[in-house]
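Below is the structure I would like to discuss, written out as structure tokens.
The complex appears here without one of its protein chains, the remainder shown in place.
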Amino acid sequence: MLDQWLFVGIFVSIAAVFPLLPLVMARFLAPRKPNRIKQETYECGIETVGDTWVQFKIQYYVYALVFLIFDIETVFLYPWAVSFDVLPLFAVFEGVLFILILAAGLFYAWRKGALEWS
Amino acid sequence: MTFFEDPVVFLSNLIQDLLVGLNLAPSVVTFFMTLLGVVIVASFGLIAVIFLIWLERKVAARFQDRIGPNRAGPYGLLQTFADIIKLITKEDITPDNADKVAFNIAPILSVVSVLLIWAVIPFASGWIGSDINVGVLYIGAVGSFGILSVLMAGWSSNNKYALLGAFRAVAQLISYEVPMLITLLIPVLLARTMGLMGIVEAQSTWFVVYAPLPALIFLISSIAEIGRTPFDLLEAESEIVAGFHTEYTGMKFGLFFAGEFLHAFTIGVLTAILFFGGWRGPGAETYPVLGVIYLMLKALGGYFIVMWVRTTLPRIRIDHMLNFNWKLLVPVTLALLMLIAVLDKAFAGTALYLPALIAANLVVFAGLMVALRQLAVRQRKERKRFKKRPVAKPA
Amino acid sequence: MIPLSWYLILAAGLFCIGFYGVLARRNAIAILMSIELMLNAVNINLVAFWRFLAPESISGQAFAVIVFAVAAAEVAVGLALVISIYRSRKTVIAEEINLMKW
Partner (left out) sequence: MTPIQLVFLFVAFATLWAAFMVVTRNNLVHAALFLVIALFGVAVLFVMLEAGFLAVIQVLVYIGAIAILMIFAVMLTRGDVDDIPDITNRYAGWVGLVAVLFFSSLVILMAQWPSFTALAKPILSSRDTIVELGTALVSPNGYVIPFEVASVMLLAALIGALVVARPRKGK
């Protein structure tokens, strides 16, 4: 298995080099005439007003939170799915129970209105 | 083993013999062979993108009753090259207020995250970059770098709209990753392996037959993962300028752009592999070249659907998009997963297997339709109540 | 070949860096990040022990998977608490969060 991962390892480094090539080419070919106005933040075309750090909705965090829980629970199910052939019937129901607990979390978040974009 | 039966194995044997003949250590030979494989697979992805951009522009033009690129080269084939030259020779501006390092790494990371998927794609029988036994999860893991690159780009631009766009994009990407991960679980369950080669080999009957609904949900959530219409809220021009890549110019913008196109095609490839039998087809076992052709045709079919959706549907509102995911896709995929798991265990190997799974899909689909109908009825009543209220009439 | 000692020393180093972060940083989120480093050091040890000393059973990996779940739960609740406290008290400095001190 390690030589399969060697391929992935080399792939990571090559994949990082490939997009770097056009950037390096651009470095030599593209003109560079920086001036103060050009280097300013573009934003929406007019001058920037105020701080970039506007107040964000807590809702973004709530989605990330629900995602995190679902992510880890789904990952737990992958080994279960792979070993399906050797599992006895009750082990399948354990997996189903696991999914039901997961669904209970979703149901709770739904009823609490945590999934509403307000 | 002649050239025509399996050119890749033939050539790789040839090169391997050559390297061994040079008296190199076996580990060095392995390293060189792997490196060669990596370069071929990675360049395949990137060269495909050049062709795909042209194809997409042509197809989108046809959908909108235009001709599309037709000047540079025959049928405008050289248009993309012209665009690349233009992007490379454009001035590359990094705003003074930007966080330089993160700003420059983000576009590279964005392309890398998509390109890395190609490391585990089985092109044909025996033609695969890396047949790791966790292939499906690897695809999900690599996708998280894409999410990170969006967040990095938005934050480092030091721009309100970029940051806001990045937040939106991330909320969308992580939301749709949940149904995607769950639907990815269904082919894994049916094939009993996470390796993509194993999944293709297990599909003597295409998985789309057993699991049409998961295939559809996978495609939908993947389109959301690319951030294309109708899910292109991350770059809603009327609200947040261009989203997280507002500050990017020149080739760095080009990298985000290329990454998106490559991602769209990769989605087609993945759909073909997971649900449509990958390289499988008549004669693909003996002549692997045919397998590559089958895979590419299936992938182009998937890509065509993505383009079709893109040119047909308007952008949807952010709350609708998130509700659609959390209140429709996620419950449906969970129900499907449970049903398929139980039925698979109960009927595996019997004649009832296929009817049972199709019935499960139909039941879930019917249940979904009933629920949607009730929702629609309720909303219509609500709307009627609003209508009864007195409205000020113009005199 | 890499001996077990390399992994153990690396994990010990990672654990001590996290330990320093937990006790010395003032920002509560930075403290949570340092806890993640410590949990990762633990996971390296678990997997290294599995690989080098008991590869025939799968316990090491099973333990590591459970640690992942614990880390996820800890981050979810920990960050929620930090955000909640920030909303009511406008601070993320651990020393200033003295609600339950006497």
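Each chain gets a letter, A, B and C, in the order it is written, and its residues are counted from 1.
Just so we're on the same page, a residue touches a chain if its C-beta (ideal position, glycine included) is under 8 Å from a C-beta of that chain, and two chains touch if they have at least 3 such contacts.
Predicted model, so just to flag it, every value in this text is computed and none were measured.
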- Going by the whole complex, the chain not shown touches A, B, C
- Residues on subunit A facing the left-out chain by the touch rule are 1-2, 5, 9, 53, 56, 58, 60-62, 64-69, 71-73, 75-76, 78-83, 86-87, 91, 94-95, 97-98, 101-102, 104-105, 108-109, 112, 114
- Query: Which parts of subunit C are in contact with the chain that was left out?
  - Reply: 1-10, 12-21, 23-27, 29-30, 32-34, 36-37, 40, 43-44, 47-48, 50-53, 55, 58-59, 61-62, 64-66, 68-77, 79-84, 86-87, 90-95
- Message: Could you pull out which residues of subunit B are in touch with the chain that's been left out?
- Response: 27, 102, 132-134, 137-138, 140-145, 147-148, 151-152, 155, 163, 167, 170, 174, 177, 194
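Throughout what follows, only the chains that are shown with their structure count from here on.
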- Message: Nearest whole angstrom, what separates the Cα centre of subunit A from the Cα centre of subunit C?
- Response: 21
- Could you list which residues of subunit B touch at least two other chains? none
- Note on the structure: Among subunit A residues, those touching two or more other chains are 71, 75
- Message: Quick check: in the complex, which residue numbers of subunit A touch subunit C?
- Response: 58, 61, 65, 68-69, 71-72, 75-76
- Residues on subunit B engaged by subunit A in the complex (per definition of touch): 30-31, 34-35, 37-39, 41-43, 46, 84, 87-98, 104, 107-108, 111-112, 115-116, 118-120, 129-133, 136-138, 157-161, 163-164, 167, 170-171, 174-175, 177-178, 181-182, 185, 188-189, 192-194, 241, 246-247, 250-252, 254-255, 318-319, 322-323, 326-327, 330-331, 334, 337-338, 341-342, 344-345
- Residue ranges of subunit C in contact with subunit A within the complex: 65, 68-69, 72, 75-76, 79-80, 83
